[in-house]
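Here it is, the structure, as structure tokens.
Complex shown without one protein chain; remaining protein chains in place.
After this line comes chain A, so read on.
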Amino acid sequence: MLSLIVSEGKDLTKEEKQRLRKEKKQQKKIKEKKDDKASQENEKEKKPVTSAAPASQPPTQPTPTKTKAELKAERRARQEAERASKQTKKGETGQQAATSKPKAPPSDLQPVVKRLPEHIQVDNPDVLKKLAKKLERQQIPLRSDYGYKVSLFSHLHQYSRKAPLTQQLSIPSTVIHPAIVRLGLQYSHGIVAGSNARSVALLHAFKQVIRDYTTPQNEELSRDLVNKLKPYISFLNQCRPLSASMGNAIKYIKKEISNIPSNCKEDEAKNKLLNCIESYINEKIILAGVAIAKCAIEKQKISDGDVILVYGCSSLVNHILCKAFEKNRKFRVIVVDSRPRLEGKEALRRLVQKGISCTYVLISAVSYILPEVSKVFLGAHALLANGYVMSRVGTSQIALVAKAFNVPVLVCCETYKFCDRVQTDSFVSNELDDPDDLIVTRKGTTPLEGWENESSLGLLNLVYDVTPPDFVDLVITELGMIPCTSVPVVLRVKNVDQ
């Protein structure tokens, strides 16, 4: 019964959307009539739904932005009316069920319907077709998937490093700015890896794009530049899926570009944008790192005699440890590493170069080494809106074992990496790296050499995993030390600011 209603609801929403577009033109004439009719039904059905309540209330505050909410409310009211009338046509049982379960159909929250992003629907041929069309329009080549995908992850892309996207591009690249092609190559080869590095490199490339940009005739910089950036972003996405930090940086730039007044001269506008980018990097990455290090050191999170465990190579955690060492704290570090990336070796190099005494283990030894550890410092790729920490694969295991040993786990993360996605497992949205990276040659033999020919063998090279907030004791950001569950608060505060 419930499923039938849900499907009906979905069908209706699509049709309603189409009808809505036509009706917008007739809005002003029939507006009042529909308002009256809708408000009665509104009160009946909207009461039990608390989350939708604030938007559907007729606005009483005299702020100018509320007119948007008014229109939204009217639109939703109209949809309710249409749906109600349709349901009366189809039968009373349907209507009764609808009124008794107002929360169930997603059409209740229709104005905030979220479409699933393309990159986690790879096994859906319609979505792939749409993507191919979009890329064709933007003149970006489509990168084809490689190798057999493990069935649990068949909804994600899996690319091979040996088939770079540049194979299908013309050599003096005309469609895509050369700085972006270089960046895409560096992403797909792994030369620029790590959340902060990728964002900084992205903003650097955007600076070059903006410098070389000239507004065409009869176009406005604020609109045309954003359109110019869209194919570049698709290209970078094809080279390697965008990280949360990159996504936030792109949102910021797009906002800055669209906020440029139309009477601004091109040079002035470009200078303004370049300065915006510089200040974003300065504030959100460099100064945030300094603030986090200061916070961690002064609040005695790193004290003398500590044994600190770090995993992989996080630029922020390395920075904190180096700063703490400079301030003459006596501690030692245990670096935990994992295949196939072996990023821990790079972290080890940086720490030892500073003079910090380090131990190096592989992740399989983590439960043996944990009794010695007093604190665990982890870096993050992104912090999700429900408090989960998305980081390099293996982090959740470390946090789990640390929790079992009652060792405090501290996550260090700048606020620009906070993202309003919600995820509770590592399957739904992840990144699949090149499976050939797992192949290793020892003493002249390569056991996995012909893995593609084995029909029952699949290689899986995951990049990220999510750690639940129960395992994380503290998150150190530049706004201070917050518990994991306060991430949505920070996000809301940020959104209000903007």
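What we mean here is this: contacts are C-beta pairs under 8 Å (C-beta built on N, C-alpha and C of every residue); 3 or more make two chains touch, one makes a residue touch a chain; residues count from 1.
Simple rule for what comes next: contacts and distances are computed from a predicted model.
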Name under which UniProt lists the unshown chain, selected from "Proteasome subunit alpha type", "DNA replication complex GINS protein PSF3", "Translation initiation factor eIF2B subunit gamma" or "PIGT transamidase": "Translation initiation factor eIF2B subunit gamma"
Among A:121, A:138, A:154 or A:173, residue touching the chain not depicted: A:173
Selected from A:221, A:281, A:297 or A:356 as touching the chain missing from the view: A:281
Residue of A:192, A:295 or A:309 touching the missing chain in the full complex: A:192
Residues of chain A in contact with the chain not shown: 164, 166-167, 169-174, 178, 181-182, 185-186, 189-194, 196-198, 200-201, 203-204, 207-208, 211, 281, 286, 312-313, 315, 342-343, 345-347, 349, 352-353
